[in-house]
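Yeah, one chain of the complex is gone here, protein chain that is, but the others are all in their spots.
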Amino acid sequence: MQALDILLTASFWVAAIRIASPLIFATMGELICERAGVLNLGIEGVMTVGAFAGWFTVYSGGDLWTGVAVAAVSGALFGLLHALLTVPLGLSQHVVGIGITLLATSLTYFTYRLVLPEVTSPPKIEPFAPLPIPGLSQIPILGEALFSQTPLTYLAFASVAVVAWVLYRTPLGLAMRAAGENPSAVEAQGISVSGIRIGAVMAGSALMAVGGAFLTMSAFNSFFFEMINGRGWICIALVVFGSWRPGKALIGAILFAAFDAYQVRLQQLTGGVVPYQIFLMMPYVLSILALVLVARRATYPRALMIPYQKGER
Amino acid sequence: MRLEPKPAQSLAATLLYPVGAIVVTLGFAALLVLAAGADPLSVFTLVARGAAGSQFALLETLTRATPLIFTGLAVAVAFRAKLWNIGAEAQLYIGGVATVVLGTGLLPWPSWLLLPIIAVAAMLAGALLLLGPALLKTRLGVDEVVTTLLLNFIVLLFVSMLLEGVLKDPTGLGWPQSRKVIEAAQLPRIIQGKRLHYGFVLAIVSAVAVWIIMKKTALGYEMRAVGHNPEAARFAGIPVNRVLMKTALLSGGLAALAGFSEVAGLKGNLTLDLSPGYGYSGIVVAMLAMLNPLGVVAAAIFVAGIFVGADAMSRSAGVPSYIADVMVATALLTMVVAILLSRFRVRWR
Partner (left out) sequence: MNILFGHYVADEGTVEAFGKRLPPGDPGAALKAGIGMVHQHFTLADNMTVLENIALGTQSLWRPRLDRAEARERLVRLADDFGLTIQPDAFVSALTVGERQRVEILKALYRQARVLILDEPTAVLTPAEAEALFRTLKLLVGQGLSIIFISHKLNEVMAVSDRVIVLRGGKIAGERRTAETTRADLAALMVGQEPTLPPIVEVPFGGRVLVLEEVSTGGKSSGAPLDRASLTLKDGEILGLAGVSGNGQAALAALLSGSEPATAGAITLAGEQRAPWSTLEALDLGIGRIPEDRHAVGTIGDMTVAENLILESYRSARFCSRGFLDWDAARKFAEEIIAEYDVKCPSPDARIRLLSGGNMQKLILGRALDPEPRIIVANQPTRGLDVGAVAYVHGRLIEARDRGAAVLLISEDLEEIMALSDRIAVISKGRISSVTKRGQRSMQQLGELMAGHGLEAAA
């Protein structure tokens, strides 16, 4: 019974939403890229860059929101590099994505060691403080979970709304969805496929980087190596699980985070009978299961991973 | 901007592009060195000396190249068939697990019998590990990139669990490490008293074997056909899924040999830092070699040299050794561009 009682505590759901926040950012970022036809495997590295850039800006005296902006811009720059290689040059999105992840990660570590050569324990910053919304945060459990979070969490939810609005309600979103489905439709209407795709990858990478920044600026308060720990790859699974739709992907991310928060509590509850590694494996196992679950009915954007050359049909 | 196929070129012209890629990589690294407040030329000299400046350095580089040859081969084989195995890291660890399971006294056999059996078992373990994602890909269409990546995390946690559980060394003072392999399960050193071991020879032999498979056999031909155009391959009667399975087995097995060779040849036991990312570096090695198995040997030695050299350099020059990782990742990206430019002509407008 104890195991189920957890689900009824507010602290559990507060934690779940907090764990979901970086995933929401990064999942939306990946979703934009893939909707426009580009698989962005740079996600893991770009999140690392974002985590470091945001943290470092604040550490060196910057304002928290400046940190978020710096993270977004650095992410967009790596997105630009990814896009230049995969869109006009049409290089393998698999290889380039892995390459961007390796490059972004190693550059981050290099820079970290360069600016902090001597530290042994990573320095902390003053992170975003929770900002309870008056009234709403008083609602038991649900209100507490959703409305007593940090501003970055609210931003994460806002990003879902913005992505959904752009994709389905604006001319730009129309062009993006078409670019991922049949790029020749975009070109035939006088819009540059490359432009759309490059823009999507940059914007998506910026979101991923903010997702990384959430970890240092709203969760752990400091930067340490390998802190992304596969979250990027999990987000790629979440995009598939959410059938490339922002709303579904959001639900997927929250579900996933709830499982994650749950396993931590279950781990405490079982008190070492089950090796803790089993619990730590759960997120990754769950991601694979999610992929398997939706595999049969997954309808990939038809032009995903297919480079487009002008005049080609 | 358009890309147009280019006719085949002379060897010299083909080699021009990879050389260009390396020059660009060095240029970028030089900028980072400048940012670190050091002199690029002297830093590069230190790296080169640290990698190949003495017998010790050279042997160290070859030792470090050994696992990279295996993972590089694993990736080269898989990528040829466009099976995106990013899980060489996990396969390496599973190979290590197999080695300590069989090599710490379970099989009290002489070396000549034990070592081959352990090697084969390790290969089987790695092969089976990759078979899962390969089956998910062919049966259900689940992208193997994500599954192999996620498996890296799962397997590492699995190994951690073993090392704190059934495989834990009781005399290890509580450290998560396995017992040492028995003497019969150790790969001998090539030169007495030095670290370079026969795993390196095994790596070279594997490279030649893989080269023969890719170039001379029907299987290699099938793998290339499937990689370049699976639809045409299927139309011609090549059993695409079966070829992908064989590729997965071969690739996973090769990566697992890296774990076998590191445990049986160098470390003696299994720890959680058996590999500082050899699985991922293997991707770079394979791409630098343009997926050519013999090229993998050269590329692995090159990459290992950068790592070993950078370690030595960072001790004396104060530039973080992560510059090696940056250079290796940059080399990967510049190399894929170089390969593209050697095959296609870019026409502006």
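Letters A and B mark the chains as written, and numbering starts fresh at 1 in each.
Please note the rule applied: a contact is a pair of C-beta atoms (placed from the backbone, for glycine too) under 8 Å apart; a residue touches a chain by one contact, two chains touch by 3 or more.
A quick note: this is a predicted structure, and the numbers were derived from the prediction, not measured.
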**Message:** Among B:V19, B:L41, B:A236 or B:V346, exactly one should touch the missing chain; which is it?
**Reply:** B:A236
**Asked** Looking at A:S11, A:Q138, A:Q189 or A:Q268, which makes contact with the chain not pictured?
**Response** A:Q189
**Request:** Pick out the residues on chain B that sit against the missing chain.
**Result:** 5, 7-8, 216-219, 221, 224-225, 228-229, 231-238, 349
**Asked** Which residues does chain A use to touch the chain missing from this display?
**Response** 169-175, 177-178, 181-182, 184-191, 301-302, 310-311, 313
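Keep in mind that, in the parts below, only the chains that are shown with their structure count from here on.
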**Message:** Can you compute the centre-to-centre distance for chain A and chain B, using the mean CA position of each chain? Integer Å is fine.
**Reply:** 29
**Request:** Using the touch rule from the top, collect the residues of chain B that touch chain A in their complex.
**Result:** 1-3, 32, 35-36, 79, 84, 86, 136, 140-143, 145-147, 149-154, 157-158, 160-161, 164-165, 280, 283-284, 287, 318, 320, 322-323, 325-326, 328-330, 332-333, 336-337, 340
**Asked** Tell me, which parts of chain A touch chain B in their complex?
**Response** 41, 81, 85, 88-92, 94-96, 98-100, 102-103, 105-107, 109-110, 113-114, 117, 229-230, 233-234, 236-237, 240, 275, 277-278, 280-281, 284-285, 287-288, 291-292, 295-296, 298, 309-311
